[in-house]
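Before any comments, here is the structure.
Here's a slice of the assembly, chains where they normally sit.
Labels run A, B and C following the written order; every chain starts at residue 1.
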Amino acid sequence: MSKHRKRKRGKRFKRRVPAGAPPGTLVSAPDASPSTVRAVAYGPEQVVEKQIADLAQVLELKGKHPVLWVDVVGLGDVKLLERLGEIFGLHRLALEDVINTHQRPKAEEYPEHLFIVAREVLARESILAEQFSLFVGRDFVLTFQEHQDDALNPIRERLRQGGSLVRRLGPDYLTYSILDALIDAYFPVLEMLGEQIENLEIEVVEKSPPDVPAHIQHLKHELLSLRRAVWPLREAVNKLIRDPHPAIGTEARLYFRDCYDHLVQIADFIETDRDQVGSLMELYLSAVSQRMNEVMKVLTIISTIFIPLSFIAGVYGMNFSHDDSPLNMPELYWYWGYPFALLLMFGVAAAMLYFFWRRGWLIALKPGPRPDPNGAADPPGA
Amino acid sequence: MSKHRKRKRGKRFKRRVPAGAPPGTLVSAPDASPSTVRAVAYGPEQVVEKQIADLAQVLELKGKHPVLWVDVVGLGDVKLLERLGEIFGLHRLALEDVINTHQRPKAEEYPEHLFIVAREVLARESILAEQFSLFVGRDFVLTFQEHQDDALNPIRERLRQGGSLVRRLGPDYLTYSILDALIDAYFPVLEMLGEQIENLEIEVVEKSPPDVPAHIQHLKHELLSLRRAVWPLREAVNKLIRDPHPAIGTEARLYFRDCYDHLVQIADFIETDRDQVGSLMELYLSAVSQRMNEVMKVLTIISTIFIPLSFIAGVYGMNFSHDDSPLNMPELYWYWGYPFALLLMFGVAAAMLYFFWRRGWLIALKPGPRPDPNGAADPPGA
Amino acid sequence: MSKHRKRKRGKRFKRRVPAGAPPGTLVSAPDASPSTVRAVAYGPEQVVEKQIADLAQVLELKGKHPVLWVDVVGLGDVKLLERLGEIFGLHRLALEDVINTHQRPKAEEYPEHLFIVAREVLARESILAEQFSLFVGRDFVLTFQEHQDDALNPIRERLRQGGSLVRRLGPDYLTYSILDALIDAYFPVLEMLGEQIENLEIEVVEKSPPDVPAHIQHLKHELLSLRRAVWPLREAVNKLIRDPHPAIGTEARLYFRDCYDHLVQIADFIETDRDQVGSLMELYLSAVSQRMNEVMKVLTIISTIFIPLSFIAGVYGMNFSHDDSPLNMPELYWYWGYPFALLLMFGVAAAMLYFFWRRGWLIALKPGPRPDPNGAADPPGA
């Protein structure tokens, strides 16, 4: 599994373009999927949906309908991307960012189009998001995904329905719908993480198993990568609202504000979770050290009680010769000598136990009810 | 109880609208209470109060009086909400936020109305706040609560009184009065939390019971959720003051500044409390480790004193044959042998105790007066 | 003493106005002192000083002199305050803040007057500051104190002297003089706190008594409450300098900048002290754990040396029968057996001590000179 992470990390950094190459050089990743293209051209009256085999088909559709949405899945075919770039007049630097799939989410304005990068969370498998790139112009939307994903299917479904809002409005509303679908996918992931955190918290309080720090470390990684996906996107969407690009109509601003609102909410949840995970480590360390202290205390108390007893036994095991002096260990020759010695030992042990009990050191020996993290929540006055 | 928290959390995230559904789709929560509607229409001269059974009654009242306040309790009746939306021209995105009760507090401007979301603290039961949504337009105020609550009753009372300020002024002043009532409800909750923190601090210093970390963790949760309720509302109110919406008259600005002031104060208290709770954990860990150290020291000192004594006893328990050599343990055959051995042991023990006492290690054995966290406050020179 | 703190806290939150009451409702604190009023009316030529029994006297003085200063001590008489509010045209919301003495320091602009809240530090008794409220208008200054205090006496003295600056200038300069006097009172308090911190630091390094964490916690509280008194006031004064209210002449700006400068300095000292107190806890924990480690090491070394010796004694205490076999413990029957055994024990102890000494574990046994926190400051090369 550590191999898996290394792969991800390596991928994060790999710049496939040789250092010093002119900017805008397009080199596809060796493990990129082959590209497939789907186009939907629509307006209030009509909708045409096509699986594209030859980009000439795209050229044909372009300009014929109010909105043309071209969806590319798989980034393996560099030539196809270059061709698309030419058809829609995309800037080479933006195209380079589409292929190098380690971009931070961002919204970059170019004179003819707006370029948006987001991260798509795939709930089914792993939390780390894949790159989702989107171009929006006057009459087109281009989307680029690394792998096939079902998140956009409901949008396609709505496009097919006659009177839907998305059919009546332009490419800006389509852009919003797509972003909204991507953002909505974060909520179940957050819910899952939240549950993991709570389970971990319960585990920490009840058993503090030794793999907790590694688990916490892992959750921190997850939250950090989510954070790195959400925060820059939030900033980018905010920028779009504050000074909008011509490709975003004033009507669509309200909808982008809704997007922004969701992103703020998600960012908020992530921060709360990070905070909570951070204090989990503290809770864990405190629980472990308390448990350890308990063990050591019990063990040490046992030793401490027996050591004086052993001393007494040692004393009466000495070989002083009673024959040479009546002062030498007369106890050994008393009638009640042995019972007296046993009683002495018993008495010492009892006295020590009483002393320990008085000081409250024996409390930990009773495995009382575990502290309940939630029960503690009851206000004292309740 | 942990079940209760899971419910809340789950609720936090549950988006009842299926992912990919068109924005503005209204789906009520399965556990939402049925909706009841109350309307108060008033002006300086007149006040009409009605329990609404049919929304036609609302239409009748609308526009007849300077201010119409419609108060909806329970969000279970989606149709009713949609109808209200049509009557007052509310935006669907805002209506969606009314139903999805996990919104952050915010103030959103729409062309025809202002939409405010706040969180209502219910002191009687739990700290986590329910969502309170409010629309304010030219001549109306709409409020949406999850459950029936008495916080607004004093305002209704004042509306019924003839010459009151709220009767003379418009919907902006009513909005302020409602927000003020919601915000005022935070103070007793903060007071309760403050008392809990202080009790916990006293407990930490005096007894450091093992459930302190869980209690601290819980208080952190509470403060965090309060913070998440107060901070965004503060920002929203501040925004309203800085560039006010047409629905907020310039006269009402002074009053909203008062609201803002209270929110700053509350935020301030929350931060102070968070700070204090944070350093409580430190205090607790230090107290626990000190207590543990004391125990270990006492036990180890007992062992350390008896181990050399046992050694002496062990030496005189050896079986070297005095018969074979006068050098073999002549002490065993002395007249004062046994008393000498006992004195030797006593002397060793006394010497060690003296040594420990000189080094100050026996101080902890005397259970002296507990350190008083407040007594320590006296300036040394006082 | 913990009672005392609870009282303060409680006071902090108590909003005497019943929740939901119309804003601006004046309800005095049950423990508020009765109000006494003193007025000073002055100009470059003349000064009139009066103890006011009836507010009609104030009305008489108003408008007759360039500046009228009314000083109210004790906030128990609500009617008197309401009357004053009417006379000077004070806003009800501001008056409410005067009575609810848990306000953050602030400067609020009203059309006719400027309302400033500060916190007065009373060096003689406790650090927590009382509320000091001040209204300044075209030709008047109103001040409200909770209890009688001598901090303003020097200003009164200067007002009585003919040619003093304060006599020549307007209410803005009087406001500055009063603020300056309040701020100057923070310096001796900071000095006292600084001394406490240093004494505590010396104590930590030298003895680390167990009440240090509670003392640190207390100092943190003090610094926090000072911080909460100083920071908002700094912001408020800064706001007054940046865009001044008509009641503050341009001439007086230089003086308010001096105020601001002092507040920045105080805030700076507080931050430094907070930083220092924060690292004191670290220092303390390190000192305690080191001291504990020393103790445990000494005790464990003693045990460790004696355990092998006891083992040797145990071996020669075994009862193997030499009669049945010449191999059974022949040492017991040697001529030099007992001296040999003693020597063996001595040798083992010496070898272990040497081993421990070589590893540097005996160093802690010599109570060498204590580390000097200041001596360490000498640069190594000095």
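One rule holds for everything that comes next: a residue touches a chain if its C-beta (ideal position, glycine included) is under 8 Å from a C-beta of that chain, and two chains touch if they have at least 3 such contacts.
What you are looking at is a predicted structure, and each value in this text was computed from that prediction instead of being measured.
Enquirer: How many copies of the chain make up the whole complex, given that 3 are shown?
Expert: My count for the entire complex in this file is 5 copies.
The working rule: only the chains that are shown with their structure count from here on.
Enquirer: Starting at subunit A, how many touch steps does it take at minimum to reach subunit C?
Expert: 2
Enquirer: Report same or different for the subunit A and subunit B interface, where same means the shared residue numbers exceed half of all residue numbers found there.
Expert: Homomeric contact, different residues on each side for the most part.
Enquirer: Suppose a student superposes the Cα atoms of subunit B on subunit C; what rotation angle should they report, nearest 5 degrees?
Expert: With C-alpha atoms aligned, the rotation comes to 70 degrees.
Enquirer: Report the inter-chain centroid distance for subunit A and subunit C in whole angstrom, where each centroid is the mean of the CA atoms.
Expert: Chain centroid spacing, subunit A to subunit C, equals 40 Å.
Enquirer: Indicate the residues of subunit A shared as contacts by at least two other chains.
Expert: 317
Enquirer: Considering only the defined contacts, which subunit C positions touch subunit B in the complex?
Expert: 1-2, 4-6, 9-10, 12-15, 18-23, 91, 93, 97, 102-104, 106, 108, 110, 192, 195-196, 199, 210-211, 213-215, 217-218, 220-222, 224, 228, 281, 284-285, 288-289, 292, 295-296, 299-300, 302-303, 306-307, 309-310, 313-314, 316-319, 322, 329, 331-339, 341-342, 345, 367
Enquirer: Considering the complex alone, what residue numbers of subunit A touch subunit B?
Expert: Spelled out, the residues of subunit A in touch with subunit B are 151-155, 157-158, 164-166, 176-177, 180-181, 184-185, 187-188, 190-191, 194-195, 198, 201-202, 205, 254-255, 257-258, 261, 264-265, 268-269, 272, 275-276, 279, 282-283, 286-287, 289-290, 293, 296-297, 300-301, 303-304, 307-308, 310-311, 314-315, 317-321, 324-325, 327-329, 359, 361, 371-377, 379-381.
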